[in-house]
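Shown here: the complex without one of its protein chains, the others still in place.
And then chain A:
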Amino acid sequence: MNFHSVGFLAFLAIVVLLFWALANRRELRLTMLFAASLVFYGSYEAWYLSLILFSTLLDYWCGAQIHRAAQADDSRRKRRYLLISLVGNLGVLGFFKYTDWIVESVQLLCTTLGLEVDLWAARTSLLPAGLLDSNFGRIIVPVGISFYTFQTLSYTIDIYRGVLAPAKNLRDFGLFVAFFPQLVAGPIVRAIDFLPQLELRPRFDRQRLREGLWRMVTGLLKKVAIADILGAYLVDPVYNSPGDYSWVVHLLAVYGFAFQIYYDFSGYSDIAIGAAKLLGFDLPENFDLPYRSRSVREFWRRWHISLSTWVRDYIYFPLGGSRGSEWRVARNLLITMLVIGVWHGASILWVIYGLMQGLSMIGERFFERLRGGRPWATTRAKSAVSWFLTFNFTALTCMFVRALDADQILGVATEFGDGALGAIGEWGWWALIGGALLHWYPPAITEAVRRAFHRAPTPVVGIITGLAAGCVAVLVVGETPYIYFQF
């Protein structure tokens, strides 16, 4: 059930109406929301439910055991249950996401060494057919597994650290894991932020209603009017057939993909945040105009914020963070960014992507140290240079996100043809220019439009939402799932 589908909008309308009709019946209201979330997730594949229920049961039980052990001051038991949670969750995630990659890599190694083994066939014979993609024979990666695994891990780790009390009951915890607006592609919500919201009576006010609809409208338009069009009219043609286009078009396609993935993912996040608001919940922001950043470190503070703060709090800080020698900090940065890379997907491209991000951050830090900790970009010109370098670095590294393999990156980087700027369709230009302007023009303009939307009478707000939904229905280019669904 894609967010930009009539099916989802109808589903959301029914759930919102039911939710507020049950506003004073806490148990029924939350149970209905939990059931709706399971229906939503089950609409992708019914068997995915078994995984999310496994994860839910495991962490609910581990959380309770860790808490009990903490009360008994039994640190060994605490660690044991944390370990069970980590192994259980990361084991499931690792199995679905990384098995094929590992099998492929070992098979390649065996072939190189001249060993005659068919690991692929062995893997296929060991696994139930239902777990394999019927077309390509690969293990199916359940939608959203990377997101909810990190979410549930934060729950047991926070209880272990003593900053969170366990959920009061399994239903509440299940709702935290499966809450449908953010289930399949985030934002990654922490239990510490979500569970307390279940304790409050939902508040409904005009501003919240309008803000929720505003976020949904802008999210839908970001996805369908910019991201999908950039993909269909500029990025896909160039990546699919680089030999047909000149180097200028290649460069524009590289920038185009940077905008495509931003508008695709931030559009999804906006819809998630908006839908949650309509249900009286607040989700964390996930983006803050990342292409305005003037350093790679700043970029990661503005891009996929819920993931970068997650790895900061649960990986970077425990490794020592910015304390210790420069080598130690460099190592911490590298490991953290490598985890971010591999979290996205199982391929050498993601490893390289993570390494590039980590190395650039180390480089920035080194440069800053050379200047005695004084910032370099103190003038407007230097700021512009910093921004230019950062934007180009992030856009170019996005090639590793888009490409299916190294050959495709090489193709985009080296195979140039004759198709000049005219080869980009009118729609492609509109989406590229529109995407760039929307990102870089003064936020005051967006804010003024948002305020006008907030001030409008309720039926007018509905009509504007309907007009946007209608435009989305017209513009939608085939089946275009969100890019982050694959992660």
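By definition in this document, a contact is a pair of C-beta atoms (placed from the backbone, for glycine too) under 8 Å apart; a residue touches a chain by one contact, two chains touch by 3 or more; residues count from 1.
What we mean here is this: contacts and distances are computed from a predicted model.
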| item | value |
| --- | --- |
| Name per UniProt, for the chain absent here [options: "Cytochrome C oxidase assembly protein", "AlgX/AlgJ SGNH hydrolase-like domain-containing protein", "ATP-grasp domain-containing protein" or "Thioesterase"] | "AlgX/AlgJ SGNH hydrolase-like domain-containing protein" |
| Residue of A:Asp118, A:Asp407 or A:Glu447 in touch with the missing chain, whole complex considered | A:Asp407 |
| Residue among A:Leu213, A:Ala253 or A:Ile305 that touches the chain left out of view | A:Leu213 |
| Selected from A:Val16, A:Val106 or A:Ala377 as touching the chain missing from the view | A:Val16 |
| Residue in contact with the excluded chain [from A:Gly162, A:Gly243, A:Pro318 or A:Pro443] | A:Gly243 |
| Touching residue (missing chain; options A:Asp313, A:Glu368 or A:Glu415) | A:Glu415 |
| Absent chain, residues of chain A that touch it | 9, 13, 16-17, 20-21, 23-28, 134-136, 199-207, 209, 213, 239-244, 404-405, 407-408, 411, 415, 417-418, 458-471, 473-474, 478 |
